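Here the complex is missing one protein chain, while the rest keep their positions.
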Amino acid sequence: MAYTFDWSVLLVYRHLLWRGLLLTVEISALSLVLSLVLGGVIGIGRRAEAASLRWLCGAYIEFFRNIPLIVQLFFWYFAVGLESFPAAVIGLTVYTSAYIAEVMRSGLQSIPRTQIEAARSFGMTRYQTIRYVVLPQALMRVIPPLGVEFINVIKNSSIAMTISVTELTFQTQQIESLTFRGFEAATAITILYVLLALSIVLLLAAIERAVRLDVRVG
Amino acid sequence: MMRVTRVLTAVLVLVLTMAWAGPAAAQESTLDVVKKRGTLVAGVKADYPPFGYTDKDGQLVGFDIEIMNYLAKKLGVKLDLRPVTSANRIPMLANGTVDVLAASFTITLEREKVVDFTIPYFLSGGSFLVKKGSGIKGYASLAGKTVTFTQGTPWEKKVLQEQPRAKTLVFQDKPQAVLAVKQGKADAYVDDDVPLYLFAKDHPELEVVSGATAKHPMGIAVRENDSKWRDFINFTLIEMWEDGTYKAVHRKLFGIDPDSELRIFPWKL
Partner (left out) sequence: MDLRVIVENLPYMLTGLRWTVILAAISMAGSFVGGAVFAMLRLSPWWWLRWPAILYIDVVRTVPLIMVIFWVFFLMPVLTGRATTPVKAALFALILFNTSYMAEVIRAGIQSIPKGQVEAARAIGLTHLQAMRHVVLPQAFRHMSPALVSRFIALFMGTSLAYIIGVTEFFRAANNVNNRVYRSYEIYGFVAIVYFVCCYALSLLSAELQRRFAVPDGAGLEARGGAITLRGGNGALGQSRPRSAE
């Protein structure tokens, strides 16, 4: 089969690409914000004093990390019956929050006890210790792996195509089924994903620089 | 910054290399390939009764499968069935994964440009699968409603032409589209009428409303420029019609005789 390349289909269908890009960004951004909050709470809960809370958070983390995202999305969409967009956002959020919780937990864990002890021996209250000693350092440590999770969210959003979310990967198939030029479509969309990931990397580098100015990681 | 330029260069290099990727070597006719191999690899549907679906034992059965059985017997080779979806059937054929597609494939102009169709072997109209009592009678009543299809079918274009104010929902598998109508996520599912009738039989709360499209022909698809192979299949279809097998199979699977407008002409004067 001789394959003649026809890149013009990308121009003709650029509105599909644009729509896909918008949707990918929408879902990713929304899920990211929500899972940061949810994951943060659960990650902190994992280090709580109450053993039952620790166990509960641990169970949440293990459960949602060990089931493929596509299965979770199908469950929210076909079993629970949510609409595409909500199912995608909720599914992606729940899934990502489990990973973010782990990142948060290990970030908190990595602060040496000595820091806390020193702070307390200075007379700081629990709250002050957390606010001025633990959290800033934890934040610094947590930013790089969070960046990794950001990029993962963008990649994982591609799975939402299976529940009829018209994001980027869906558009690959769509353009393919309209023009039978799957290769050109896949190439263009791959490039878009790379660009998205790169922007996250740059963004994160900027954030790190900004935060770094106030904190000296001991 | 370094990393960014580095990665962008990589992607650029990759794309340029791909643009130079040569075409695949010219093939001998699929007919000879199949005969030599001793197996016919046929792409069929696995979720679209009665054309192609899996029965309780996980076996692929259906109208298209029966035709492929006939073809394989004619060739004197074994039959290897591969499940395809509307979305991936053309790539599966184009990239050589299957030798032939018998996948409830409607003949359209766009498709004819990338594959070669045999003579039509089935006539089917497009219909709407809706919830009973939904009041949907045709395109007019679909304004503002949600219509669903499976990816790779030609209905989306038609529906949006007739009813630009319809919203769409696209799935990978046909039963997922049926489920969407059942769950109220979509108001109508557009596809070929015969399978829709079968879906409606399994789901008493759904019914079929005809009139989405006029009757259109389905063809078996082969790769472009393979006359030897296409001719063989055409001759086989003619034989199947002439010796009565086609009518028998049709009656068995559909319960009725083939559409009166369909006739596979024996090409003899």
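First chain written, first letter: the chains are A and B, and each begins at residue 1.
Simple rule for what comes next: a contact is a pair of C-beta atoms (placed from the backbone, for glycine too) under 8 Å apart; a residue touches a chain by one contact, two chains touch by 3 or more.
None of these values were measured; they are calculated from a predicted model.
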{"item": "Touch criterion as defined above, residue of A:S97, A:T129 or A:N156 at the omitted chain", "value": "A:N156"}
{"item": "Selected from A:D6, A:E62 or A:E117 as touching the chain missing from the view", "value": "A:E62"}
{"item": "Per the touch definition above, residue among B:G125, B:P175 or B:P217 touching the missing chain", "value": "B:P175"}
{"item": "Touching residues on chain B - with respect to the absent chain", "value": "3, 6-7, 9-11, 13-14, 18, 21, 23-25, 41, 46-47, 53-54, 56, 58, 82-85, 88, 91-92, 94-97, 172-176, 178-179, 182, 203"}
{"item": "Touching residues on chain A - with respect to the absent chain", "value": "1, 3, 62-63, 65-72, 74-75, 78-79, 95, 99, 102-103, 106, 109-110, 141, 144-145, 147-149, 151-152, 154-156, 158-159, 161-162, 169, 172-173, 176, 182-183, 186, 189-190, 193-194, 197-198, 201, 204"}
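Rule of thumb we're sticking to: only the chains that are shown with their structure count from here on.
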{"item": "Chain A and chain B, separation of their C-alpha mean positions in angstrom", "value": "37"}
{"item": "Partner chain A, residues of chain B touching it in the complex", "value": "3-4, 7-8, 11, 15, 18-19, 21, 23-24, 26-27, 86-87, 90-91, 94-96, 110-111, 113-114, 148, 151-152, 169-172, 176, 179-180, 183, 185, 223-224"}
{"item": "Interface residues, chain A side, partner chain B - complex", "value": "1-5, 78, 81, 83-84, 162, 164, 166, 170, 173-174, 176-178, 180, 182-183, 187, 190-191, 194, 198, 201-202"}
